[in-house]
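Missing here is one protein chain; the remaining ones are kept as they sit in the complex.
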Amino acid sequence: MIELLPPALILLASALWIALVPNVWHRLGLFFGPVLTLYAIWMVPDGVSLTAPFLDYQLELIEASPERRLFATIFAIMAGVGGLYAFNHARRLELASAFAYASGAIGVCFAGDLITLFLFWELMALFSTLVVWFGGTPGARAAGVRYAIVHLLGGVILKVGIEGVVVHTGSIDIQPLQANNFDTYMMLAGILINAAAPPVSAWLSDAYPEASPSGSLFLSAFTTKTAILALILLFPGTELLIYVGMFMILYGIIWALLENNVRRILAFSIVNQVGFMVVAVGIGTPMALNGATAHAFAHIIYKALLFMSAGVVIYHTGKEKCNELGGLYRTMPITAACGIVGALAISSFPLTSGFTTKTMISEAASMEGLVLVWYVLAAASAGVFLHAGIKFPWYVFFQKDSGLRPKDAPWNMSLAMLLFVAMCFLIGIMPAPFYELLPYPTDFNAYKPGKVVFYLQLLLFSGLAFFLLLPLIKRTNTLTLDTDWLWRRLGKSLALHGLNALSKLSSAFARVSPLVTSRITQWANASSSDQEQQGTLSWSIGTTAAWIMTLLILYIGYYYW
Amino acid sequence: MQDNNTQRIIHRAWFIFAVILIATLVVEWFVPGKTPFESSQWWSFGAVFGFFSCFAMVVFAKLLGFVLKRSEDYYQETQDD
Partner (left out) sequence: MIWSSHYPVLQVVLPLLMAPFIIMLRPARLAWLAATATSLLAFAVSVALVNLVNDSGAMSYPVGGWAAPYGIELRVDSLSAMMLLIVSGASSLALLASYRSLTTEIGEDRLGLFLSAWMLVLAGLSGILVAADAFNIFVFMEIASLASYVLVSGGADRRALPTVFKYLVMGTLGATFYLIGVGLIYIMTGTLNLADMAVRIQDVQDPILFFAAAGFISVGLALKAAIFPLHAWLPNAYTFAPHAVSVFLAACSTKVALYVFFRVDFALFQGNLGHHAEQFSLYLMPMALAAILYGSAMAIREPLVKRLFAWSSIAQIGYIILGVSLLTEASISAALLHMFNHALAKGALFIGIIALAAHTHSLSLQGIAGLGRNHPVIGTAILLAGLSLVGIPGTAGFISKWLLIEAIIEQQRFVIPLLAVVLISSLMAVVYIAKVAEALFFAEAPTTPANNRVSAAALVLLIVVFANIVFGLAPQFPIGLAEQAAQLLLLGSAI
């Protein structure tokens, strides 16, 4: 029976359970939800399993394939481990929202048609906004509003694109498309917004650090990776993506280097890593798509590890800026060790999951003869070590003695981190079983001696550069401008001035003939206390009369054209 | 303010680090074909490429920082929207 249920609904039901069931019993949902969902994910057969009529179409609510299943699996695991990490610290409603958010992601994984995909896409946007809002601070509230606007805008753009494609091709099926007309461009734009491709990536570095530490953990996993899956399903081999991805990679590194806030560094790092995946989708060969999928899987794990480690630091010290932290390895050895493992993994250090997955993408680039891309990816790997592999653990756990002596992580957080550490090493040391699960068969050998040596040189000498250039990388209490300046400063002042001007113009119309109304208004106002007159003045009767005559003349005048 | 003990640990760490670095360069002598393209086949390519890309990125970031950095409270006064 369970195989007939969309896995997403199981997780959604557990989200409801968590939100509504009183006392401690709600925690059952945190465990059973992901477990049952995982079971359902692996019970679903390939191909379309569940359809439903809607409007004029037949929706395919569940369609499975190895790719989709792999993404859904890691999403479910993430929900479970995240729940383990957060159940003592996070508010119940935040956890429920996070689970609902995860269920939206799983729904997208199994969506067989564009409308179902869009339904779950919007669900993700809604619930992830809630997760941001549960950060609780005024900053979180403001960031949540900006996040909601960007994502719902992205949703509308995607919707317009989908409707165009549906109208012009007559089909709602999910299949590879060419980005060559208005509709498909809109779809691509909508997906890339979720993938956090600059120039529309600022939402990620803006909102993720404002959520609670557990909130950031959940946020890091789902939105961008579902966008990658959407790209894999809809736009594989689109050459534009190679360039977009490369830009993302470099942008992520540079902005992370300038950043002081630990979680914002990790956020830019997400953009950087997702850039690798976008490049891979752009290359589009089986090896590349395998690489994108594998990398997404591994990335969720080690990024979560980094966020978890950072989260413990924030929970126990209340600080999250590089120049305020340091020397924490003394009292937080477990957290430090897990953080270091995550850092090594993200840098694709040999023996970690990063090495066995991300290098597939470089391999794909070399197989296609894409020289520039290969070089950029290599430089990027060095850069990753620089901004995340070393910078993060160095500033937080070593560097100087900040005087802080926070306690190490509690049992549940340690367990969660250790679970993911184990997975990092497992996939790193014995990747073959994992390769079996990838969509395309492969005999990729990650541990060719020449490659290992090359990467070791690359990474270790990057480390050397880091320590030699340390004075240049001093952290300061600053933020770095991003494209969101356009709407947070420029756009906002334009909008405010625009709306003010509109209001004044509208009020001007109101004064056209105040006569009788002003008398009555005065009399009525004398006996009421109101502060609402700060708004726009309501148009007077005379104004409307003037408009009536204008419209009447226009109406009749049209006929004489 | 680092005491002698810490100084010694740091010196030790640098020493070990240097040894490992040199080891990776040496090992490359004995290990066949690593990188796919002609331009990158020479000895110690990984090391040089890694070091100088990082150098370039750090410098570029620093330069960009002069243009783009603002105080933390830059957006604060426009807080309510």
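Here the chain labels run A and B in written order, and each chain numbers its own residues starting at 1.
The rule is simple: a residue touches a chain if its C-beta (ideal position, glycine included) is under 8 Å from a C-beta of that chain, and two chains touch if they have at least 3 such contacts.
Owing to the predicted nature of the structure, the values given are computational and were not obtained by experimental measurement.
Note on the chain not shown: across the whole complex it touches A. Among A:Phe87, A:Trp133 or A:Tyr251, only A:Trp133 touches the chain that is left out of the view. Across A:Leu9, A:Leu119 or A:Leu437, the single residue that touches the chain missing here is A:Leu119.
Note that of A:Leu28, A:Leu470 or A:Leu552, the residue touching the chain absent from this view is A:Leu552.
Against the chain not displayed here, chain A makes contact via residues 55, 115, 118-119, 122-123, 126, 133, 141, 144-145, 148-149, 152-153, 156-157, 159-160, 163-164, 166-168, 182, 498-499, 502-503, 506, 516-517, 520-521, 523-525, 527-528, 530, 532, 534-536, 538-541, 543-545, 547-548, 551-552, 554-556, 558-559.
Quick note on the criterion: only the chains that are shown with their structure count from here on.
Inter-chain spacing, taken between the CA centroids of chain A and chain B, is 27 Å. Those residues of chain A whose C-beta lies close enough to touch chain B in the complex are 138, 142, 145-146, 253-254, 257-258, 366, 371, 374-375, 378-379, 382-383, 385-386, 448-451, 453-466, 469, 472-473, 476-481, 488-489, 492. Residues 17, 20-21, 24-25, 27-28, 31-37, 39-40, 44-55, 57-62, 64-65, 68-72, 74-75, 78-81 of chain B touch chain A in their complex.
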